[in-house]
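Heads up, one of the protein chains got dropped from this complex, but the rest are sitting where they should.
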Amino acid sequence: MEFISLLQYSAPVALAAIGEIVVQQSGVIDIGLEGSMLVGSYFGMLTCLATHNPWLGLGAAILAALLLTLLFGVFTVLLAADQVVVGTAVNLFAMGLTSALFRSKFGGTMQLISIPRLGAYHGIDLIMVGMLVSVPAVWYLMRRTAWGLAVRSCGEYPKSAEAAGFSVYKLRLQALAIGGLFAGLSGAYLSLVIAGSFAENMTAGRGFVAIAMVTFGRWKPHFAFLAALLVGFADSLQYRFQTYGWHVPFQLMIAMPYIVALAVLVLVGKGTAAPGALAQPYRMDK
Amino acid sequence: MKRLVGISLYPIGLLLILVATLAFFKVPVRDGLGLLYSGAVGDRFAWSRMAVKSTPMLLTGLGMVVAWRGGIYNIGGEGQFIVGGIFGGTVARFAVFTSHPWSPWLATSGILVACVAGGAAWAWLAGWLYLRRGVEVVISTILLNFIALQFLGYCCSGPLQEKAKQVPLTDALPDEVMLPKLSRQMDAHFGVVLAIMAALLIYTYLFRTRAGFRVRLVGENPRMARANRIDAGRAKIQAMVVSGALCGLAGGIEYLGMSGQLGTGFSQQWGFLGIPVALLGGLHPLACILSASVFGALLAGAENLARYTPTGSTLVYVIQAVAVLGYVGIKAYRDRLPAVEA
Partner (left out) sequence: MATLIVDNVFKRFGGVAALEAVSVEFRSGEIHAVLGENGAGKSTLMNVMSGFVRPDRGTVLLNGTSIPLGIAFACKQMGIEMIHQHFTLTPAFSVEENLALARLDRLATTIDTKALAGKALAIAKSLEWEVDPSARTGQLPVGVQQRIEILKALSGEAEVLIFDEPTAVLSPSEVEDLFRVLRRLRDEGKCLILIAHKLSEVLGVADWVTVLRNGRVVATAPRDEVDSDKLAFWMVGQMPDRASRSDSKERVDGLTVRSLSIKGDRGEASVSNATFEIRQGEILGFGGVDGNGQVELAETLAQIRKHSSGAVLWCGRPFGSDLPRIGYVPQDRQTDGLALRMSIRDNMLVSALHRPSFWSGPLIRAKQVGAWVDSLIDRFSIKAESGSDLTGKLSGGNQQKVIVSRILDDEPGLLVVLNPGRGLDIKATEYVYDVLLAARDRGAAIALFSTDLDELYSLSDRVLFMLRGQLVDATGASAMLGG
């Protein structure tokens, strides 16, 4: 049971990280991940509230996150704008939009919103199962399919993908679509499974954590998943220590994964795991 | 002339975005604009609110200008802001909350200097990791933001916590240590002046000094810098340190000017809000005064919209984000057109 609650706790970061792996392997770093998750959370909650159907909520969450991620893609892939700049703007947009909509819809009454949650069996819900399946599935997708090979070549050396007759733009947008799907799942998990509600800036930096965990996990789904569990575990320790009455500064526990991630980067240096063309806009010469 | 037309497009575009956003959130546009106006610049209290809101954004925005001009994507303004605050809070511990407090003037300057040093050190770390170990600044600054935030949380409930040990906050600074107010009834404090001075200083640094020239050159074309025997690594580290110092200063001014104490909510996204300020200011320090003022005015004015919508400052984020996307989109679209080769 303990492990399941850990899984539940870690799922938002893990899901987002798994999607981000696909995106980064195509050569794009989705700094706007946080924002995509947030709109997923909000619109998932909103739809669920309106229809009383968490499944429709899940669908809306995925759709919203997908749209925002593709907006990021239009700017960064098609227009070759800087990924950091656009990502930051997308995050700001999502935070502003969801908070403003939330306030203008519910702010006056300040009621506590409660929505039907996704069904679960002994704490195991379908998204969690999907997450567990997605770890090997994404590995398989990237390593054993033609699409994965082509996408990875986009991330490493886009010219080679183009020489093989593939459109770098298309492949990167497709990768972003998968990232958007996972961002939606992640956002929905927060509002529809864990909280059964929504709060302003609900993602609270989990998108950034996911990006960090992709690096920490050396762009491998299983490592990133374990890294996300580690974050969840460190996070959950604070409550445990409180119950035991231990006085370990829990903030340091929470910070530990980031410190470890940074330390790994320092030791490995630039490393060979990072996609060679990560964060470099690609322009076809014509 | 062409340039003038180009520049005048910005306010028009911004106004359009503003109107569209108001309409989207079902605020009557005419009333909304009027309320925004009066809330931002309607009377001297409004001006004061606007100035106070613009100040941290201007400083973090300047920080982004320097780093990005030097070709480094520092998105760690948030962390540098926070670490600045922590350094300041630490000095305050020894300078103010002790049996032998320093003279207020000395304490204030000491805290401010510590904040600047803290921000600079945090940014230097990211710069050093990039140069010596090849860790991408985008990733390292994201990580450092989190570490800083947790560190702040730890400090506020640990070594720097208030005396009663009840809430996760530091002791509130006494009024005499706070930055002097420009007028008794208003919020506007001396930090506003400091921020504008910083903008002038950074303008001088970037466009009037050798060091700033090197930073710009390295950012524009590192290969050309190399061909002219300019040490790109040194220039980048310097840009990063100056950038962090500005973000730390922003933290210090927020601490000494407004909050007076530190808590986990110390930075209201000021580090991130610097990014739109810098971009829409065209990465020019003086233009950033304008862009920071515009967004500060919107933030101040948005509080006035409460009658129509409870959205408050969140509306401003939307406007900022759309403005950045519009700006970046138009720029990127233009860049896609083939350059004219004679």
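Chains here go by letter, A and B, matching the order in which they are written, and residues are numbered from 1 within each.
Basically, a residue touches a chain if its C-beta (ideal position, glycine included) is under 8 Å from a C-beta of that chain, and two chains touch if they have at least 3 such contacts.
Because the structure is predicted, anything quoted here is derived from the model rather than measured.
Partners of the chain left out, restricted to shown chains and counted across the full complex, are A, B.
From the options A:4, A:149, A:177 or A:199, the residue with contact to the chain not on display is A:149. The missing chain, though absent from the display, is touched by one residue of B:213, B:308 or B:333; that residue is B:213.
By the touch criterion stated above, the residues of chain A touching the omitted chain are 144-147, 149-150, 152-153, 156-157, 159-166, 272, 275-276. Not every partner is drawn; the one left out touches chain B at residues 204, 208-211, 213-214, 216-217, 220-221, 223-224, 226-230, 339-342.
Here, only the chains that are shown with their structure count from here on.
Centre-to-centre, using mean CA coordinates, chain A is 27 Å away from chain B. Remark: chain B residues 25-26, 73, 75, 129, 133-136, 138-140, 142-147, 149-151, 153-154, 157-158, 269, 272-273, 275-276, 279, 309-312, 314-322, 324-325, 328-329, 331-333, 335-336 touch chain A in the complex.
In the complex of the two chains, the chain A residues touching chain B come out as 29, 31, 75, 79-82, 84-86, 88-93, 95-97, 99-101, 103-104, 107-108, 200, 205, 208-209, 211-212, 215, 249, 251-252, 254-255, 258-259, 261-262, 265-266, 269-271, 274, 278-279, 283.
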